[in-house]
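This is the structure, below, for whatever I ask next.
Omission of a single protein chain aside, the complex is shown with its protein chains in their original locations.
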Amino acid sequence: MQPIIIVRDLWFAYEKADYILKGVSFSITSGELIAIIGHNGSGKTTLVKHFNGLLKPTKGSVFINGIDTKQATVAELARNVGYVFQNPNHQIFADTVYEEVAFGPRNLGYDEERIHELVESSLQATGLDGTENTPPFALSMGARERLAIASIIAMDPKVLVFDEPTTGQDHKTCLEVMEIIRKCSKEGKTIVLISHDMELVAEWVNRVIVMADGVILLEGSTREAFSKQEVLKSAKLKPPQVIQAARKLGLQDIPLTVDELVTIISRDLT
Amino acid sequence: MKFAKYIERDSIVHRLDPRSKIALCLAIIGAAFSFTYPLFMMGLFIFVLILSFVAKIWREFMSQTKLLFSVVIMAFVLWSLFYRWSLFTVVTSSRVILQLGPISLDELGLLYGVTMPFRVLVLIGAPLLIFMTTAFSDLSTALVQLRVPYKVAFTLGLSMRFVPTISEEMEIIRQAQMARGLELERGGIVKKARAYVPIFVPLIVRLLELADRMSSAMEVRAFGAYPRRTFYKVLSMGSIDYVIVVSSSIFLLLCVWLRLQGIGTIGG
Partner (left out) sequence: MKIKVEHLYYTYPYSQNPALSDINFEVKEKEFILITGPSGSGKSTLALSLAGVIPHILKGGIMEGRVLIDGVDSHLMRLSEVARKIGMVFQDPECQFFGLSVEEEVAFGLENLCIPRELMEKKVNESLVLSGLLKFRKKEPSSLSGGQKQRLAIISVLAMEPSVIILDEPTSNLDPYGASLVLDTLQKLQQTGKTIILIERKAAHVMPLASRIIALQEGKIVVDAAPRKFFADEALLRNLQVYTPQVVRVAHKLQELGFKFNEFPLTVEEFCELLKKLGSGGYATDNYR
């Protein structure tokens, strides 16, 4: 499989020499579901903003689907990379849900028929079908989060970036959002997820990139990452309770989910 | 960089009482209006620059005044060529230096053209210097101690507090909408204005939300509970502050008096 995102020795600083990213390199293959985790200020969001050109490398390069981001505008890269911001209230502005979701595809220059298709399918995918004429501000917070996702999915990008999609949401919405993300992944979209919810990452994501202080500490499977205590400590990450419990109990295996721990314990007790 | 943001440094200027800084600023502004003489105006501006150096913020100050560059150039051109149409100029005959069709550039024009941009720089630079060396809460306290009603000073402080918030929120919203393909660079004025709707709507919603929440937060801290209130911070003037206030006042009076004597105007 071809890498759809290539990051090559990326350095980034807003102001001279105060580097937030220090020589980051990795690639993401098409169709992967990957999470970027690390302490606040480790550079996760800064890194991911390079994928749609909101930030341009100070040194090094980023290639999206073969395009060098330094040569493309944000609007051009938006065709390939959809970015869902953390707070849906930072993007909602239209009079109706339909118009809100149609905004993105319209900016990409699609004709009304295609726009209609895209809007309807993304509303379906996010459980918002039927709300086309509702004013977005009348929706509950959870519904607004799904609306924000719908408006990006409607642009039909190959890559979807989610910046803290579940932070500040209630439990029900968290599950809904993760289901939507999983569905998108099954449809072949490449998904990059930033989250500081370690439980969520362990449960839903197989591959992670661990960052700390602007560098990548580890790139690998979630299980591998959570087994390396030193790495987690440097990235100031606290593993989910099931792993904390497994450590305390002296277990050999690293359970990533509730079910895994239950299986291990019940096996050991019988 | 945020415009007119307070920059924390350890300098004499920073440590001055805000009231003496206000006095100094008013004196400089008053002097800038009293005279219309190129060397004097340049001198005033250089004085402001020296102050920024003493305040250890001259680099930031310079980069912020650089933003005025285009205004300065425009002022130079307009004043030198069209000063005769201004209400404030004394029109006397003058030697023509350059003739460009119907428009002529003469000596007097050149003098105006040099003076006016410096006046703009001084009028904006002096308050800018104050804002960059004084925390707004201190300015607020100073106003209260100068007998400005508390609610007025507090409201001013509150509004100022929103300025960085507005620019931060706007930047996030702008990025979020650009990520949806919003084109902000191209297009004529009408197109650009419409392009900003997806930025202004969420911004205004957020500001209204903040305002609403803030009023609740203020009330649960008993704001306005009583007609009076006590004050935690008290500013006191040091000897250097008094020196500045007195010398600023004398300087200003001197400028006004000289001007009334007819000194210090171009052509006069």
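Going in written order, the chains are labelled A and B, and every chain counts its residues from 1.
Here is the rule we go by: contacts are C-beta pairs under 8 Å (C-beta built on N, C-alpha and C of every residue); 3 or more make two chains touch, one makes a residue touch a chain.
Just so you know, these numbers come straight off a predicted model, no measurement behind them.
Taking the entire complex into account, which one of B:F33, B:F69, B:F231 or B:W257 touches the absent chain?
Answering carefully, the residue with contact to the hidden chain is B:F231.
Among A:G43, A:G142 or A:P157, which residue is in touch with the absent chain?
With A:G43, A:G142 or A:P157 as choices, the missing chain is touched by A:G142.
Kindly state which of the options A:D9, A:E112, A:E187 or A:D259 is in contact with the chain not pictured.
Touches the omitted chain: A:D259.
Tell me where the left-out chain touches subunit B, residue by residue.
On the side of subunit B, residues 6, 8, 135-137, 140, 154, 157-158, 160-161, 164-165, 210, 213-226, 228-234 touch the unshown chain.
Mind listing the subunit A residues that contact the chain we can't see here?
39-40, 140-142, 167-173, 196, 199, 236-238, 240-242, 244-245, 248-251, 258-259, 261-262, 265-266, 268-270
Here is the rule we use: only the chains that are shown with their structure count from here on.
At what distance in angstrom does the C-alpha mean of subunit B lie from that of subunit A?
Chain centres of subunit A and subunit B, defined by C-alpha means, are spaced 43 Å apart.
For subunit B, which residues count as touching subunit A in their complex?
Residues 169, 172-173, 175-183, 197-199, 201-202, 205-206, 209 of subunit B touch subunit A in their complex.
Touching residues of subunit A toward subunit B in the complex: what are they?
49, 52, 54, 74-75, 78-79, 82-83, 85, 87, 89-94, 103-104, 107-108, 137, 151-152, 155
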